[in-house]
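Structure below; questions to follow.
Every protein chain but one is kept in place in this view of the complex.
A, B and C label the chains in the order they appear, each numbered from 1.
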């Protein structure tokens, strides 16, 4: 497997942390930088959480950039409390790195600069509201054509929402950004959508074994993950899961697909967009299976992935 | 099985015809009347088609009522050409009954009158845009409380559309009516949605055997069905079907469920509504699996039905 | 002046009462009936208020019909408290007529019957949410062609709202009904819009003289009007008036125009419609001054009226 240059955009909740740790453990990955954006928590918390994850993995040399604090229109939705108020399970961390370690360059400028410095080589992975990516393409319309590929966790395919009745969190938190990215990034695009991640869940037994590894990384994960595990098993959140509760590390699927081209076993290939104006459907992803939209560009929508490989990548992440 | 009083509202295309013929053949059904509405074709054609079906079955004593010519807001969508321009495959019928046989009373008044005359006894089946039902409940808000049950073919559960990218025909042809009916008919409500009918399709082999019966009814059906069979197998329509092409008699599932309480083997029970304002999702059914809408009334959404029973009812319809 | 057959649809608040009393006092008017609809208060209160007005004028022989209790979509807005909770200033009326005096026939059926019995002769005046009119035209599409004219109080021309930021009460209380009426009633249509009624206000001095008349009608009016006068002069409502507070009897302008063809001195003649989907503009009237909508039918939008005549009609109403 050739080495891959990854640039990742996160709103570092617990599953972003898991996904980043997969990337840090992957032998073939060069992580060019991590851009942060509002989402699970404030963008300042996201920066801090990202630095904590890098610290836990002894990789603080990877540059972290602060991006948009608000969605395109400026109206933040409540992120709920699935990952805790601070996005990482509200676990105390007295030795957290200082925000001084965040780069002076802002995230959108960094995205534009890094992609232009590595034309055709960067795989962009976004597991957060897509505000940074949307702003970047409006400032530099040539950006998508310079990407190797774009991997997104977000959206939904069967109108099942986890944030509103039909809206998945990352898309609903900034519908305009999702619309811009799905319409303007005409590069190879791979989507790990909400229902897919539910159908591809891991067992709680795997989770136990995963966290039981005798490593600092596993102990870090156990600490930040406690809150979400409890939430996953609460009556309130159980109804949101499409096929029953379980260990669903949403963002990790997008990272795994970006890291390993053979990870995705089956996908649909359809034009996609985002509903912006619905009363119940604002933020819902639109999948045009029958060609009603007359749109040329199509995205790959993940349907089946190599779950054994996924478990191996997850295990390695905490080694 | 106790005898059932059915009142049915149709836009008599070919599948409405099939469904009506199932009801006419059912031993336990008393068909109180057929109300007609715009949809697959003009309401005048719908009346004529309904009379033709009754004639083919020697049941012209059943009263037929003409209802709304346009959806609530007045803007008709194009019905496409799946069932032919006239809704019954554009098959010549020189002996079609005259429109003089349609009742003088309008459909909405008839719905209100018949239901009030049979309080608690009428099972209402609607396999068309829901304009008549919506007008009736606004004129007589007590109507739903006097129904035994309401069976609807319409809407969708996975955002798969057959008329717009996310819109099923009956709901999209009059989204306001569908909204009114799903919100104001707080009686036991059973939905045969688009994806369900696709997943529950019959085989073309069954269709061949079905039409090969040596009866006048089978010959009538073969004639009016020819156009839709061909359309079903065209590249254009194939993409609209959710799980591949096949013999999908949408409206018949709603009738079968209304006729036989044991027909539905498995159903979901969720609050439902209709999106009215979306750019891509106007007319889409909303299924509130996780309780975001704080709505008390829930509909039964059919998931699995007794397909052997279905085949028997279909076969009997052409006997 | 020839005698005119008026049919009026009201949500009998205080200004509806004033308008009805103008019609009752007009020598050339035959009032065929009064249809009631939800709006300022419940449709039951509207029926009761209408009967009280007729009683105060000794005209209880005029038939009163009960219509829609809810707007087309079924979601009532709060009517505020401008006319009091009961719509007539919450003034005690121990001798109010019983609701038994309301006709058995419902309002929509009555509208259809009366207009069909008097083809080309009925002037319809609507000073309430347009639910009844919308239902009537969907049941009988020929209705508008049989009207002499339609006079409406409702809508706005400069995006000034009194109920929402851009929404006038009668239109915002049932936007779908207003849309249906403005699009389907292709008869001569005259609109007394919110800003026009504000620009055409009477002085409080006139109001004092008006109420000071030594008649039972004036005493009745003084009693039911007290609440609204106080509200008009409150800080809360003052901001809603377009050109300063004053005595604005909105509904009376539509009645005056219907009664006397020479009342309207100047009007615009433009296609009009209603916004249904805006976040801030749902219910706002759309005036197509420049021909963007390609719509043939145009409404007369009142701009200047004969204020001396208006004062005379008002004075006569309480004589």
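Going forward, a residue touches a chain if its C-beta (ideal position, glycine included) is under 8 Å from a C-beta of that chain, and two chains touch if they have at least 3 such contacts.
Predicted, not measured: the structure shown is a model, and the values here were computed from it.
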item	value
Shown chains that the omitted chain touches within the full complex	A, C
Contacting the left-out chain in the complete assembly, out of A:70, A:226 or A:309	A:70
Residue of C:103, C:118, C:159 or C:213 touching the missing chain in the full complex	C:159
Contacting the left-out chain in the complete assembly, out of A:119, A:141 or A:291	A:141
Touching residues on chain C - with respect to the absent chain	157-162, 164-166, 239-240, 273, 275-282, 284, 286-293
Touching residues (missing chain, whole complex) on chain A	68-70, 72-74, 106, 108, 131, 135, 138-139, 141, 176, 179-180, 183-184, 276-277
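What we mean here is this: only the chains that are shown with their structure count from here on.
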item	value
Per-chain CA centroid nearest to the all-protein CA mean	B
Rounded Å distance, chain A centre to chain B centre (Cα mean)	43
Residue numbers of chain C (touch at least two other chains)	277
